[in-house]
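Every protein chain of the complex appears in place save one, which is left out.
First chain written, first letter: the chains are A, B, C and D, and each begins at residue 1.
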């Protein structure tokens, strides 16, 4: 599917593929391409001379696969963080800027692009350069990452309290989920920092968009700081958790050792007097039984005293 | 509520909303706004052309939501650390500087603003620029963060000793609280470092206030260093705590294993001779009983010797 | 073996050693040397005045053994990461650039060189400088490291989920393998960063190749960032693993302590009434037996209540 | 108490308060003030126009409370590390440089000042500037921190060996003490780095003293590196300690589990044949007893074999 948006004086207007002729000459056009067919890729090549990169390069992490500038076009591969229930996706989108065209090419719907479209129409935005649309989309994604980090910050702070009421597998799952979300956001921020630092040095980008993207870079640096703070917080909670688990185990082992100290010696003594030897004087002794009880109590007390003195319990 | 303070030659004087007309033309006015009503927001818009930012932007962490400079005004969103019993709050306050006005807008009372007011009156401070009032407030907040860090430093040092007398959940709670307080102060310091580094480069700020804020930035860097030192100290105490807990558990497990080595074999032997077989020669043997005791003692000694030699205990 | 490749106008053509004379004067020649014999080393010395470095310097890690520039030649020692089943090899290859020659000397086959050869022929590449061949080989190795890191990234992310279903030695082996692969890639990236930063400052390298290698350096920095992110992820998974193991052990110890609390006291009571004393009133008491059962149940309940109240279980 | 030292041509000479008039006009005077009375503070104000800072500012950690330069004076607040048996004190001393005066104000005796005094007399030092005396004191304190770090380095290296002979609470106490000492020295080094970096940029300080303090800054950076190395060493020892404790516990638990595997089943079998059922065929069987022993041995062997095969022990 190819969605065509033109920045006319009435704001961002949508056109069908066959109406493309009706768009005035110098109007900025945004071609938003989702899961392009062979035919659509060829059309793009002829209409905007956009070369479709091979699919396996899509996931590339080297900056040379993320930012290319040649002749009269800028090629960028920027990833968007998409939250799906428990999981966090990193979805790459290819951006291509040439002449009056901005091409965005993707293999699934990206919430940020939708938000941009609605906001551009609502606020009747007018764009004089294709890279200005790209900049607006980047600003919205950075805002969303900022909001996600604020929510993550509050969740991590709550987790710090929960750890003291419950040291369960649930807590470790939450910690692990927040750690992964935090590092994935960090990765996504790093990627944008690299791409935008090339973008603002490009001769092909207008001055106003460069100023906007400098502010965006400043925002990204602030957000990067927050991910570092959150890693410190998560480390701190993990060490509290480990501490609490160890203390709980100590208590259980102590209870168990005290029980053993009390009951093992006494059970031995009882078993001894349970033996069926014919010649066991104590068995026939009048005070044999109380003597055995006395033996049990005294050995237990001696043992407890000895263990306590040694500071082992 | 809108509190109006004017920096007259008699120092910082408070005026009622309707007396605002009586304040001489060029006097610097500080409008301190708490939980503004619709009506008060409109008044601010008309009187000082102050645009109220949407509430959800208040908690934003990106610097673009924290510092904006346009036309003839500076908009800043600075957070204040407020200690409430066990918890540490981070409360954002919006500052707006335009012409001879400083507007501060907040949704709860901020101790630092109160302290500033008292000190300005006590020391008969006179302000030639609205940003000078803002700078004075920032200096007081940095001082308070400094004092909090000094107290935190002493508390952490005491905790290091307490760990050796008691390895309890209490200790882990304290460690966790200090870690959170330290990281929150660190976050607040980072935020001010970013905002002030923009502020001192602004063409709208007078030279003297810029010099003051350079000193403030230097202070913030020192305080940031201290938070790093405190993180090292807390890590160190946590690893002492874990070490002590593990050693305590080792001792308990050793006691338990020694008991088992002594009593389990003896109890088995006693149980064997407690069996009711008709044909058990030892039972009828004259020295059966002492023989059984001898058996118990010898197996125990052999086992203890074997375990010790192997270095397992 | 010495493989001779010449960059003729028909692309990268292979020649036998004795045909070397037929290669036109100014054609760029790549001499790919594998496990050279004494005789071949002498031929290289006379033909290209290439001095074979002593074998033990091959594994040297100091940059002075990795990059040398003198007179009219550049000597480099660059390592290639080779994956062999479970293990990761770091194989050094010596590169020597002089006049129209590029010499590569190695003691085993290097996949990257093979890939370069195929791609140079397939894309009919033509080289005007020997260092341009070197640059192309480096670009392919960086690409392969990038791809390896992408795969590693996905594997690490899967491992984070596996940890919650299984805390086995297998998981620790995987973590250890990914950690080692990640650090080895990091080491290899560091090495290339150092060598290329010297290479792009060399007066002996043409401008276009210098521009290519600047892009390569940018890629290497991005990849280095990813290795740091992966170390954070691996640390995070390790701490989840430790947390889960401790929690599992806590549960086992609790079960055990509960069992001991229930059965040890009851077994003692049973053993006491199993003693063969002549004078044991309870034994002859009509309700002796139920009394003993009552005793067992009550002691157990008292103990469980006491342990629960103390919060030890 | 106010100790007056004048740098006459006979070296550093001490004068009584009332002899101050006899000191030649341009001689450099060092006023060393300990626990000043109200009266002495007033004298200082009139004689040297030294403003006594409020006591609570003494412990301030922000650099603005540590270094102030105005008009014709430099005010500094520098802390000295003082070792008291087990504990490490950080004692702040205020320094005030104006005209030909150096004032040092403190609330306890500082060993470094004493050492300086002795060395100045012994080496017949002559000072042309008050800040030169301050610089000499700082150099001695840096030397003492250097010596402390050398001793600490040796102690940490010995501890690394001790850990393998004994994993006791003592070891953890030593580790904790060295960690605290190391971080406190680090804090003190950081403080001096900040103060001296302002000091060497002051127009009020002579060129020779600036050169000396540049060397001092270089020393401080070296010492800071050593504190980082020591933190790595202490971390490494802590992880060895944790490893050893865990291994010791594993061994104890294994011994215990082996005992349980041998004796629990056998004791059950013995108890079964100790039951007083009228109809128990085995009891009347001629080979009942050896049969029971055979049963015990065989169940134990089967269990041990099964546990070993499963790799649990």
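Rule of thumb we're sticking to: a residue touches a chain if its C-beta (ideal position, glycine included) is under 8 Å from a C-beta of that chain, and two chains touch if they have at least 3 such contacts.
Here the structure is a predicted model, which is why all the values come from computation and not from measurement.
Although it is not drawn, the missing chain touches C, D when the whole complex is taken into account. If you put the hidden chain back, the residue from D:102, D:205, D:237 or D:295 that touches it is D:237. Within the complete assembly, residues 142-143, 146-147, 149-150, 153, 157, 160, 163-164, 215-216, 218-219, 221-223, 225-226, 229, 232-233, 236-237, 239-240, 242-244, 246-247, 249-250, 253-254, 256-257, 260-261, 264-265, 267-268, 271-272, 274-280, 303, 307, 311-313 of chain D touch the chain that is not shown.
Although one chain is hidden here, its contacts on chain C can still be listed: residues 59-66, 167-169, 172-173, 175-176, 179-180, 183, 186-187, 190, 194, 231, 234-235, 238, 241-242, 245-246, 248-249, 251-256, 259-260, 263-264, 266-267, 270-271, 273-276, 280, 282-284, 286-289, 292-293.
To be clear about the criterion, only the chains that are shown with their structure count from here on.
With contact taken as defined at the outset, there is no chain that touches chain A as well as chain C. In the CA-based superposition of chain C onto chain D, the rotation angle is 145 degrees, rounded to steps of 5. In the contact between chain B and chain D, the residue numbers used by both copies make up under half of all numbers at that interface.
Work out the mean CA point of chain B and of chain C, and you get 38 Å between them. Shown for chain C are the residues that touch two or more other chains, namely 274. Taken together, the touching pairs link the chains end to end in a line with two free ends. In summary, the structure contains touching chain pairs A-B, A-C, B-D.
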